[in-house]
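Got a structure for you, questions after.
The complex appears here without one of its protein chains, the remainder shown in place.
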Amino acid sequence: MPRIPVLFRCGAVLFAALCCGAAQAADPIVLGFVDGLSGSFANVGEAGLRHLQIAVEDVNARGGVLGGRKFEVLSFDTKSSAQEAQLVFKQAVDRGVRYIFQGNGSNVALALSEAVAKNNARDPGQAVLFMNFAAVDPALTNERCNFWHFRLDADSDMKMQAVTNYIARQPGVRKIYLINQDYSFGQSVARTARAMLLAKRPDIQVVGDDLHPMGKVKDFAPYVAKIKASGADTVITGNWGNDINLLVKAGRDAGLAVDYYTYYAGGFGAVSVLGEAGVNHTKQVTIWHPNIGGRGAAEHFQAYRKRFPEGREDLYYAAIRHGVELLAAAIERARSTEPLAVARALEGLRIDQDAGELYVRADNHQVIQPIFLSTLVKANGKDVRFDAEKTGFGFRTDARVEGRDTLLPTACKMQRP
Amino acid sequence: MTLSPFLRRLGLWGITALVMVVLPLLLRQGFALSMLSQMGIAVIFALSYNMLLGQTGMLSFGHAVYYGLGAYFSAHALNAIGAGKLGIPVTLLPLVGGVAGLSFGIVFGYVTTKRSGTPFAMISLGIAEMVAACALMFPGFFGGEGGIATNRQVGSAWLGITYGPQIQVYYLIAGWCLLSMIAMFALTHTPLGRMANAVRDNAERVRFVGYNPTRIRFMMLCLSTFFAGVAGGLGAINYELVTAENVGTVVSGNVLVMAFIGGVGHFFGPIIGAVLVSFLQSALSSYTQAWLLYFGLFFMVMVLFAPGGMASLIMIHAPVVRAKRMGTLALPYLVSGLLALVMLAGLVGLVEMIYFLETGAEVGKPLKLFGLALMPSTTGPWVGAMAVMLGGAAAFAWSLRLVRDAWARVHAYLQVQEGL
Partner (left out) sequence: MEFFVVQLLNSLSYGLLLFMLSSGLTLIFSMMGVLNFAHASFYMLGAYFAYQISRYVGFWPALAIAPLLVGALGAMTERFGLRTVHKYGHVAELLFTFGLFYLIEEVVHLVWGRAPVDYRIPQALDFAAFTIFSTSYPAYRVFMMGVSVAMLLGLFLLLTRTRIGTIIQASLTHPHMVEALGHDVPRIFMLVFGGGAALAGVAGVIGGNAFVTEPGMASAVGSIVFVVVVFGGMGSLAGAFVASLFFGAIQTYTVAMDYSLLDLAARLGMGIAADSPVRGLLSVSVAQTAPVLPYLLMVLMLIVRPTGLMGTRET
């Protein structure tokens, strides 16, 4: 086996020549966008990157922070894998990134959160802050919380709190069916829904609780037949991607008349596929949608369509804008760009955004903000001014749940440096 | 000057070890070090895979099962060490992974090795799918979506080694990698290793001479799962996190690709494959979004034109080098290499422009490529890239004739030499 050493040496030369760029100059504040930018979920990652770009451009257009320092975005591809994420995280640190944004996949978020904590403990001079804009696993702000992680979206338990508060006031809801993907998120949605319903409306019957494999079910007709046989009037599901589209479509085909309470019926591409099939009985729970009312939401939505006319998606992640605005405010408050000082300044920080005031909870670094329940209906130019993905269908607010009503006890024991 | 084969081999291993020691001292950046660690793990894993495919002729679609389960057990063991319930040093943790891989190898292998050929491949695929489905269904052991997190900095430091800094982990991986390489290489020279080759080439004859091919396949599979488990254990230490993707079909497919690109016909093939594929996957992806496409094309080109992998490409030159006839080949290689680069540049230009339009992260801004600022919304760059690609392809096709002629001359020379 004669060639190994030669090959290793070639590798070394290649490294030196190719992959190790010099550290960036310190002047702009570099935000690293670390998410899946290739493979099946690249469209979601790309959309997130555009969201970050437009939010950063807005802050820079106002003159940046600390009297003229600008933000700059660098992107890193995690390939939607937890292990790759750890690798590119090191690359980001090498290139001088001190603030990272990530959101897609709680598995990746948990891995990054751990990697950030370890990096900061082992090398405090290169501390990094992690702004999580979409990973909703409650563990991130509970058992597995850490000082350097901030969650900008509401976690899945808080969203379920909002859903069940709303359902508790609907006398028409008698029988509920839970159908979820068989992995930790789906299982936790099912568990939390059961527990919260029992506490708030003990008269509601949970007539079914299905866990199906994630992304493997081609035909949801058998599940729909089962839901129908159970006599349910309401379905709660944490399904995302095709699993929500196929479920609702199969329900429509079989004439199933139920309301769907979902987490992700408004996700990228979902409304395009659901279309007519989902109208009037598909609800979603989110921290933002374009028709929440107020000037900010409308302006931001239109600005996004104008800035990215060829983009295939609409503004969706309000959490990314919130993250950038929070960072800017915290840097001003700390008068510093040191992650440690900024993290301290973020705790308890309050800013005004589209839906009103939001603040960072100090004991677990969760952003507290209003949560909206909305139904997919035909856009009408009045309370449903904007449609989703130019389909003619948009979301109409059913209820606004204030931030204080989504406060849940936390199991986080924050270790402060 | 002739050295005995033993001394020569010893020298090669010595040089390999030296390179492994020196390499990280030249590359001090965190990312490079992480990548070297990843390569070390991939080398063990790919070699263990080749014990099946290359040496015993068993095509497996589920080798990640043993890698992943080894990693999970190692992570749990590491957590137990951290909690003071288990008293083994972290240095020896890969053994836990190896034993876990071996145990599952014995259980699954007993079932799978009853068959060979296509049925074996399909059974391995079935088992891989089942284990992957279970990994998501049972969060108790597999940790659900977040996986099992762990901390390698446990126990008291021994000679200042805490495994906190990446460099220490790298040397741990390098050490295990070297040991595993030597062990697996030695195995190819044992009677078992030789009989495995015989089973690959003609199982019926093996039966005639009194061996049981099923037994040989079973033993090779068990040994191979041990090393896969060792690789998994090192993975658990390196990433300090084990997720369900580790037992998934993507990892199984990847190790097959590594072994094949490197070349399954030679012992050192998978080493090249592991290093090259790890490097391409990390480096390409930090330069271009289209890396999956480039990688797929590269793989297809290898399958179509170099089915023996990198190793066979290198080995066909061995007699030429020995006969000191590389000079004949050098110029044609240089010419067609350069022309291939021209063709590639055109192709890259086209692909990058398509991706640029498709994802459109920066609408209205030019695409920077090879120091040029292209505007994919205009036709100019498309025509240009197409011309470069087609021109390059035509010239490259012509230049292949030069290479062929040169080879013919070399062959003639070699034949004359042999004749003497």
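Order as written gives the chain letters A and B; numbering starts at 1 within each chain.
By definition in this document, a contact is a pair of C-beta atoms (placed from the backbone, for glycine too) under 8 Å apart; a residue touches a chain by one contact, two chains touch by 3 or more.
In this text the structure is predicted, and so the values were computed from the model without any measurement.
Of the options B:122, B:219 or B:340, the residue whose C-beta touches the omitted chain is B:122. Here the missing chain is touched by one residue of B:20, B:53, B:149 or B:276, and it is B:53. Of the listed positions A:66, A:168 or A:217, the one in contact with the omitted chain in the full complex is A:217. Here one chain is not drawn; of B:25, B:304 or B:416, the residue touching it is B:304.
Contacts to the hidden chain, counted on subunit A, fall at residues 40-44, 182, 210-213, 215-219, 221-223, 225-226, 228-229, 242, 245-246, 249, 253-255, 268-269, 272-273, 275, 312-313. By the touch criterion stated above, the residues of subunit B touching the omitted chain are 53, 59, 111, 114-115, 117-119, 121-123, 125-127, 129-130, 133-134, 137-138, 140-141, 249, 253, 256-257, 260, 264, 292-293, 296-297, 299-300, 303-304, 307, 354-355, 358.
Basically, only the chains that are shown with their structure count from here on.
Note: centroid distance subunit A to subunit B, computed from Cα atoms, is 35 Å. Those residues of subunit A that touch subunit B in the shared complex are 1-5, 7-9, 11-12, 14-16, 18-20, 37-39, 42-43, 46, 49-50, 53, 76-77, 79, 81-83, 86-88, 90-91, 93-94, 105-107, 110-111, 114, 118, 122, 137, 139, 144, 182-185, 187, 211, 213-214, 216, 307-311.
Interface of subunit B with subunit A (complex): residues 12, 15-16, 18-20, 23, 26-27, 29-32, 34-35, 38-39, 133, 136-137, 139, 144-147, 149, 151, 164-165, 185, 235, 239-241, 243-246, 266-268, 271-272, 275, 279, 282-283, 285-286, 289-292, 311, 314, 359-363.
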